[in-house]
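Yeah, one chain of the complex is gone here, protein chain that is, but the others are all in their spots.
Order of writing sets the labels: A, B and C. Residues in every chain begin at 1.
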Amino acid sequence: MSLHDEIAQVIRNYHSIGWSPATSTNYSFKDEYNQVWVSKSGVDKSEFTNSHFIKINSKGEPIEEYVDIKPSAETLIHCFIYEMFPETRVILHSHGVNPVVISALEKSEVTFEGFEIQKGFDGQTSHLNQIRIPILDNSQEMSFFEKELVYKRAQLTNHCFIIRKHGTYAWGKSLFEAKRHLETLDYLCECKLKMIK
Amino acid sequence: MSLHDEIAQVIRNYHSIGWSPATSTNYSFKDEYNQVWVSKSGVDKSEFTNSHFIKINSKGEPIEEYVDIKPSAETLIHCFIYEMFPETRVILHSHGVNPVVISALEKSEVTFEGFEIQKGFDGQTSHLNQIRIPILDNSQEMSFFEKELVYKRAQLTNHCFIIRKHGTYAWGKSLFEAKRHLETLDYLCECKLKMIK
Amino acid sequence: MSLHDEIAQVIRNYHSIGWSPATSTNYSFKDEYNQVWVSKSGVDKSEFTNSHFIKINSKGEPIEEYVDIKPSAETLIHCFIYEMFPETRVILHSHGVNPVVISALEKSEVTFEGFEIQKGFDGQTSHLNQIRIPILDNSQEMSFFEKELVYKRAQLTNHCFIIRKHGTYAWGKSLFEAKRHLETLDYLCECKLKMIK
Partner (left out) sequence: MSLHDEIAQVIRNYHSIGWSPATSTNYSFKDEYNQVWVSKSGVDKSEFTNSHFIKINSKGEPIEEYVDIKPSAETLIHCFIYEMFPETRVILHSHGVNPVVISALEKSEVTFEGFEIQKGFDGQTSHLNQIRIPILDNSQEMSFFEKELVYKRAQLTNHCFIIRKHGTYAWGKSLFEAKRHLETLDYLCECKLKMIK
């Protein structure tokens, strides 16, 4: 199965658990030629297939036969992540409710401590560390996110962040790793939310 | 796939996520000849098929070969919506728990602010707006809803409303849009409920 | 599809939404010859098939080729219901979490008022009525339930009751109706729980 197909299937699975209501969320990956593909805008994710990915250049513009197709409005966030973390090959975005609600209740970061699942983040080897995940304010301006991500680079060591009342971005050196990071963050937020509410 | 089939499948999907317990909810659409079809009364939505739609006239009465079949008791609400918003082609009704609980806790409207998903409502272009969704009291009299909807017309700009301790109506110029409106409202209510409880 | 098959499928569906953890719950029906069949003891409900029903007599004893098979420990509750409400043809029992938690928080009954879904109970025609569902204490003695059910007969007009920290019984003149009653009660308990917690 090609990476196009594998990620399309992950996208449909995530939709089935409520992570992409109402055509929301977006996804991207680098193929074996380092070409970046990003999901097109406005697709119902229950119906997402391998044909819904668009080739883009490093400025987030559709190229070749895709030049007239509208990529996700948040395509530039994907570009910033690939630029800041060049090893990244897959980026996943979720609107899962748990991180969204946590981001409405917390300030500029959410912390976790003592959870075994923290080891789901590449680089974490013990539950004893305190994990800090940055929460960025939301904006319709992509340049705002570029500045924020550069500014908070040192806090992005767990390969993910939350945008307030919006959703989660997670990335990895493979689909396998990006999934693990996204699911780890959602699970931690679910635990925290059930503990404090 | 015909619109009959497409909506029947959406209805079965919504049942599987708990939005239509115990034969509740109803649905309608306009076909390519502007004929309105509405779901018949009392069908278990896990078993809903394209044959469960009934042709009705603008007064909500079954016509032609359907004249002896009982349409949904709330058929007139569908008629009012088509009359008030003539561009509407699909109307979806859900008993999803989140809006129902919110409607029991709030007064005559529920407000949302700062959620990215607000852009799921046609016409909304930023998360910064404050969204106000009307909550109508429940009634067994359809004439009550007619008056209420006319009275609250100016607040129906987000293509949906909630009936207190009953459920949600959402509509659109297509099935795609109606689904997006319904799912956006449910998701917003889920976030709000988890934030306040 | 035979009633054996239909109910077996409903049982598997209810398992998939978490209503029968750990081999719990039991079910019965009357066939076209008024023979009562009840589910056997200790079956994982994800694997329940039409062959897991046992013929019993009116005392709840297995008969004919089923004489050596152990029926559900709660078989007599089914017998009491068939005796008290002779029109009953299907009885469903659920361990769904919502009524179980409500029964731990309330005293001898749980009340609902103003919910549209109340009309899911046969005989209810408006959301305006106050619905009172009895909560029986739990017991390992079936004779206790016999006395309780007789004593609370006047409160069983909505075709269901809850056993405290145990689960829900609902019945009907058909599978369709029994399902509607069970799902209505679970939904009402879910709404109430989310409103008070």
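Assume a contact is a pair of C-beta atoms (placed from the backbone, for glycine too) under 8 Å apart; a residue touches a chain by one contact, two chains touch by 3 or more.
The shown structure was predicted, so the numbers you read here are calculated from the model rather than taken from an experiment.
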item	value
Shown chains touched by the chain that is not drawn here	A, C
Per the touch definition above, residue among C:24, C:155 or C:174 touching the missing chain	C:24
Candidate in contact with the missing chain, chosen from C:10, C:76, C:90 or C:163	C:163
Footprint left on chain A by the chain that the document does not show	13, 17, 114-117, 120, 125-128, 176, 179-181, 183-184, 186-187, 190-191, 194-195, 197
Residue numbers in chain C that touch the chain omitted from display	18, 21-24, 44, 46, 95, 97, 100-101, 104-105, 138, 140, 163-167, 193, 197
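In this text, only the chains that are shown with their structure count from here on.
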item	value
Homomeric contact chain B-chain C: same or different residue positions, threshold half	different
Gap in Å, rounded to a whole number, between the CA centres of chain C and chain B	31
Numbers and ranges of chain C residues touching at least 2 other chains	none
